[in-house]
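Below you'll find the structure I mean.
Just one protein chain is left out here, and the rest sit where they should.
Take a look at chain A:
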Amino acid sequence: MADVPSDAPEHCPGTQSESAGKVSACQGCPNQSICSSGAARGPDPGIELVRKRLESVKHKILVLSGKGGVGKSTFTSLLARGLAAADSDRNVAILDIDICGPSIPRVMGVLGEQVHQSGSGWSPVYVEDNLSVMSIGFLLSSPDDAIIWRGPKKNGMIRQFLSEVDWGALDYLVIDTPPGTSDEHLSAAQYLLNAGLTGAVILTTPHEVALLDVRKEIDFCRKVSIPVLGVVENMAAFVCPKCKTETAIFPANTGGGSKMAMELGVPFLGSLPLDPRLARSCDEGTNFLTDVQDSPTTVAFNKLLKDVVEACEESRSS
């Protein structure tokens, strides 16, 4: 049973069970009175806290992918930077819930920053006046530190991130996730669906190995009823800087992201070509959109950005 605490007495019926606090195994358990009063059976109090905290956030976008290394963090950073640059009155924030492999601090160029506590919660790290970032990377003392946690601890951390960060009034909160369909995703979905989640952008690369996992992620979104804003295909074609020949590094043998989106009945937002300068700019934490304006990736992204904003507005009004 999932709701049996790890330090519970033997034969604990589980905190959510009808007989919690009432069976013989509960005798002598320090939490017996709480269990028998029924308080533990109520909904997670965190859900209400998250809802309250995120009330002042207009759009909450999840960036998901079943596959790792397809560019979730890169896309998250581009999206946030793009949204923030388009309108200086727009407040944008990134929340990185990849607990085991946080990449956002590096990609946003705020590696080694610290978060501070105040009366109203944790203050995020500001990259621009209207762009703030929160990640577990800021809480680690050394880049070598590994977070070796099982699910429940990760969930606790995510709940804290969602309910205790002092974002202020936000127009967009972009949430970067780890690959998979497990603890982090379930927790994020559970808390955010009650707080008015706008939807999810699904990232993929064109080859079948990635699409396999991404189909599972779309199935996950259906199962937990997260609205899908659309699919973005990253690392599509590579243009040789010398001879300008286009090569598909991750060949789309099965039709790529657009065909998958069509088959599964979700919108396809567009393709981003592979530009080595983008990888470098992520490593250095610089703003790719302003630094390399002539890149085909920048051009494709700016077009895509409009579609994402439109999809968000639509999702909100419907």
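Note that in this section a contact is a pair of C-beta atoms (placed from the backbone, for glycine too) under 8 Å apart; a residue touches a chain by one contact, two chains touch by 3 or more; residues count from 1.
The rule is short, and it goes like this: contacts and distances are computed from a predicted model.
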Candidate names "DNA sliding clamp PCNA", "Peroxin-7", "ATP synthase subunit gamma" or "Cytosolic Fe-S cluster assembly factor NUBP2 homolog"; UniProt protein name, chain not shown: "Cytosolic Fe-S cluster assembly factor NUBP2 homolog"
Listed residues A:N31, A:T181 or A:T297, member touching the removed chain: A:T181
Contacting the left-out chain in the complete assembly, out of A:P5, A:G68 or A:G168: A:G68
Those residues of chain A which, in the complete complex, touch the missing chain: 2, 66-70, 73, 99-101, 103, 106-107, 143-152, 154, 178-183, 185-186, 205, 207-210, 212-213, 215-220, 223-224, 238, 240-243, 245, 247-251, 253, 264, 274, 276, 279-280, 282-283
